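With one protein chain held back, the other chains of the complex are shown just where they sit.
Let's look at subunit A:
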């Protein structure tokens, strides 16, 4: 009787198959979306192709209270720095300031104010307790496009010779520093 087209077990299996597939897809999506609240998944953390490439050509003016910088300045470096795109109007940037302030003694941080009024960026940095060794202003946001920045905050670890070694489009966290940024920065030190 095994050749019968409508054996009840086979029919039941066929009916269960779509449910099992749909269930599997559901569980997958749920895991992905729950990662958004835990921080393991961020749809805005776009992996820019800039990784392991030299920094793009740019030259940006000073943003008080810091001194501006250019691609040449980054390419002339012998030890790693963190380049952090920020803006006074950006809430996650406020949130990551204490983390950056705790990091600045171990790793120099250079800031770029994105599409910000000079006085607003100055006020923001003063309120936050300036973590930046140098600050440049990208007022029209065009240099940001060359960096592949899609929003603030966005952070790049620049290795010796001005090569981008690591990148995130998420706010910097303590975990990122201990698990990724510092080990990588230490390995890049001469």
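Heads up, the rule we're going with is that a residue touches a chain if its C-beta (ideal position, glycine included) is under 8 Å from a C-beta of that chain, and two chains touch if they have at least 3 such contacts; residues count from 1.
FYI, contacts and distances are computed from a predicted model.
The protein name that UniProt records for the chain not on display, among "Protein SCO1/2", "Spore germination protein KB", "Cytochrome c-type biogenesis protein" or "Yip1 domain-containing protein", is "Cytochrome c-type biogenesis protein". Contact with the chain that does not appear here is found for just one residue of A:47, A:106 or A:189, A:47. Annotation: of A:54, A:68, A:92 or A:141, A:141 touches the absent chain (contact as defined above). Taking the whole complex into account, subunit A touches the unshown chain at residues 3-5, 43-44, 46-50, 115, 140-142, 145-148, 150-151.
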